[in-house]
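For chain A:
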Amino acid sequence: MRYERPHSIEDAVGLLAGSAGTAAILAGGSDLLVRMKGGFIEPDLIVDIKAIGGLSEIRETAEGFSIGAAVPCAVLGESAALKKAWPGVVEAAKLIGSKQVQGRCTIVGNLCNASPAADSVPALVAAGAKASVVGPAGTRTIPVESVPTGPGKTSLAKGEIIEAILLDKRPPGSGDAYLRFIPRTEMDIAVVSAGVNLTLDERGVVKSARVALGAVAPTVLLVEEAAQVLIGTKLDQATLERLAKVCSGSCRPIDDKRGTVEFRRKVAGVLAKRAATTAYARAGGK
Partner candidate 1 sequence: MAGVAVSTTINGDNVEYLCQPDETLLDVLRDRLGLTGAKEGCGTGDCGACSIILDDRLVCSCLVLGAEAEGRRVETIEGMAHGDKLHPLQQKFLEHAALQCGICTPGFLIAAKDLLAKNPDPTEEEIRFGLAGNLCRCTGYDKIVRAVQDAASVMKGA
Partner candidate 2 sequence: MVEVTLWGSLGAAAGGKNKVEIEAKDIRELFRKLAEQYPGLEPLIDRGIAVAIDGTIYRDTWSKELPKSAEIFLLPRLAGG
């Protein structure tokens, strides 16, 4: 086993592309080290990307925000501008693990771990976030929802690294929210979760919407039909009930140690309702 700490993204890509055995990217390590401890993975090469220039920064660009792959989630919460623009994304990122884990874990790691229950992913999907991917063949930008392809699996090719997550600038009248259900108040993996992102017109009518559900299918679900339910409404009670019904109906959950099919279905709708209500208020709706 080798441990490498390259100083450029090109070197990192080169190391990963050139590795003969199992290679792993180390940013926060909060998933990787757990998997190593459990004997689920024994990498031949660990590429620590934290020394690469720029990867540990949140940049505000003309288009919006670029969150480097090595930025710990705790830092997201410390960025006032990001928190103001994308409160739902930040609250999702801040729900991953404990304070201790917050100091290490990253949203890119959360995305690439490809767990259907990952906290930040439904919020990112609802936000329409994109991933900037660097690889041997160059750079490409893809929607975050196309990264995980199933539990533990991603669409990234050998040698590819997500260097940053990109979030758009916010039009006025926008708000997002993320809620998850856990049995305790902290430290759990989401049993089911919902991210909602809305933009309202001047009258408070929903103009555009994205609704994403976590832990109810092999990957995070972007529920187009749910967005349609919201668009054109002021989130009256009937709309919220319809939203809940659509969300519950679109779930394809499983029974496991964290919850049952019935529970996930039902609570997905409840959380979608509640997240939508919060997002609406954040967008300035009344």
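Basically, contacts are C-beta pairs under 8 Å (C-beta built on N, C-alpha and C of every residue); 3 or more make two chains touch, one makes a residue touch a chain; residues count from 1.
Picked so that all candidates are chains of the complex that A comes from, given by their letters.
Nothing here was measured: the structure is a model prediction, and the numbers come from that model.
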item	value
Complex member touching chain A, one of 1 or 2	1
List of chain A residues in touch with candidate 1 within their complex	1-3, 5, 26, 28-30, 33-34, 36-38, 43, 46, 48, 50, 72, 74, 97-101, 103-104, 185-187
